[in-house]
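Entry: chain A
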Amino acid sequence: MEIELQHIHKRFGRVHANNDISMKLRGGRIIGVLGENGAGKSTLMKILSGYQPADSGAILIDGREVDYHGPQAAIAVGVGMLQQDPLDVPAFTVVENFLYGQPPAMTRREARAKLAQISREFGFELDPETPSARLSIGQRQQLEIVRLLALGVRTLILDEPTTGISAQQKTILFDALQALSREQGMTVLLVSHKLEDVIALCDEVVVLRAGRLVGDKMMPATKAELVQLMFGQEIAPQERSSGHIGDAVLELDSVTIQDRRVRVESLSMNVRAGEVIGLAGLDGSGQEALMRACVGLINVAGGRVRLNGRDLTRQSYRDRMHAGLAFSAAGRLEEGLVAGLTLTEHMALMDNSRAMIDWPAARQLSGKQIERYNVRGRAEDRIETLSGGNQQRWLMALLPEQPRVMILEQPTRGLDIDSARWVWQLLLDRRAHGTAIIFNSPDLDEIVTYSDRIIVFFAGRFHVIEDASTATVDALGHLIGGNFEEAAR
Partner candidate 1 sequence: MNEELLNILQTLVTSSSPLVIAALGETITERAGVVNLSLDGSITLAAAVGFIAAVGSGSTLIGILAAMLTGALVALIIVVADIELKQDQVAIGFVLTLLAASLAQFIGQSYTRVRGPELPFVSLTFLKDIPFLGPVFFTDHNPLVYVSFILVFATWWWMFRTRPGLALRAVGERPESAFARGTNVNRLRYIYTLVGGALVGLAGAAYSLSIKPGWTNPPAMRGDGWIALAIVIFGGWHPFRVVLGAYLFAGLRAISSAIQRSPDVQIPLVLINALPWLLMIGTLLLVSSGAIERLLRALPRSAQVWTRNILRSDPPAALGTRFEEH
Partner candidate 2 sequence: AQDDGLTFGMILVGPQSDRGWSQAHYEGGQYVEANLPGSQMLVFESLNSADAPETTLLQVVTEMVDQGATLIITSSDAFEEDTDVVAEAFPDVTFINASGDNAFTGEAPANVGNTMGQVEWAKLIAGCAAGLTTETGSIGYLGPLINGETRRLAASAYLGARYCYENYKGGDPAALTFTVTWIGFWFNIPGVTLDPTAEVNTFFDNGADVVMSGIDTPEVMTVAGQRAERGESVYGVAYDYAAGCDVAPGVCLGVPYFNWGPAYLDIATRVNEGTYTPEWTWNGPDWSDMNNPDTSSVGFIAGDGLSEENAASLDEFIAMLATFAEEHPDADGLPTAFGLWEGPLALQDGTVLAAEGEFVKPIEADNPLTIWYLPQLLEGMVGASE
């Protein structure tokens, strides 16, 4: 199956997300799609898979122009896409999710059989009667792949599929993708910011920048070469950093946490000034619960939390903020920024010292922070009109200057390499002044690079790596899959 894109254009208001993109994709290959944040990768993939119509341009499949409306139509001609957050229905069971969208004639029993058969082929383990809300992201991806294959898809598009899954699951996924392209001659398009994955898997890469196709390259290629292609300049690899580590500031004393999904039993640890602690683990393994328990968003079921010797265990989120903690959550617009408020209004919200608001002062401060944090946006813009990277910067700008401890959920979520480094630069600056940092990330690289200590979680159990410099991405990948015993050996 051969796909050709001709002069694809797509605009969102002032943004030219795809600007005259033409390319040919041959079957039987795995093609990496690279580019910085906002380059237009997802947009192009959505156009190809029918989720969005192009403003102009043509898609040719095996030389014949196709004109489809909607993803189902794209699937009918053989193009299917796996979104980063798999598009299943959480309330449905696995078999219902599988069945929904299949030809009307298929019965529940046939669905069950087919699901089992395809799963077996790739080594996926999917219990048909489990509600998909209870699956891990990796399993949900597997379910979605099985579903698309059952629908006869010949081109499979994956948008950032490797964040949030364990090393084992990644291996299974990559094996499956290789099997599909090598043995079944399918086209696989892989969008990813993880250059290691691209290097390991792809036969070819294409690179987008600011909506344009700026290059393509046959593999193998080095990471440096790919970075050069993406950003037009070299970016030195981040050095492992270590600052001055001081006395304990945040003490966790046999803390037990129970939230809806997991139970973390009896965790004790001292976080020291200037220390960076990375938390690794699959979604919902306990790392989020730990961070939220530290800031008081979840009640602890047992144990104590102290900051500089002061017992915070029964204090509210706000009291803990006043005491010197700072927190930012993973979902920027869900938990962090308030869509509908301007940048200035956010700034004013942070100052709760007075009953009346001093608007001129707030505007001035916003202007200063915009400059300092290099935010592309104006003080009077509503926050949701900024791009994700700039929203993240504003979130950083809002954090207090010198908290004792910063607790950050996925501080570089969705950011490209360049933006992510920039964010870390800001964080490390603060750490140099003695702020301790606790963060988590699905990107194990990030954890290994920036942490002084690492805690790995699996289903509420945890494993502490005292010296992060001894850790490797590979080892971490196995740990987050639950192989604590193996690692101990």
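If you want to know what made the cut, all candidates are chains of the complex that A comes from, given by their letters.
In this text, contacts are C-beta pairs under 8 Å (C-beta built on N, C-alpha and C of every residue); 3 or more make two chains touch, one makes a residue touch a chain; residues count from 1.
Remember, it's a predicted structure, so these values are computed and weren't measured experimentally.
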With reference to the defined contact criterion, which of 1 or 2 touches chain A in this complex? 1
Within their complex, state which residues of chain A touch candidate 1. 51-53, 70-73, 75, 83, 87-92, 96, 99-101, 104
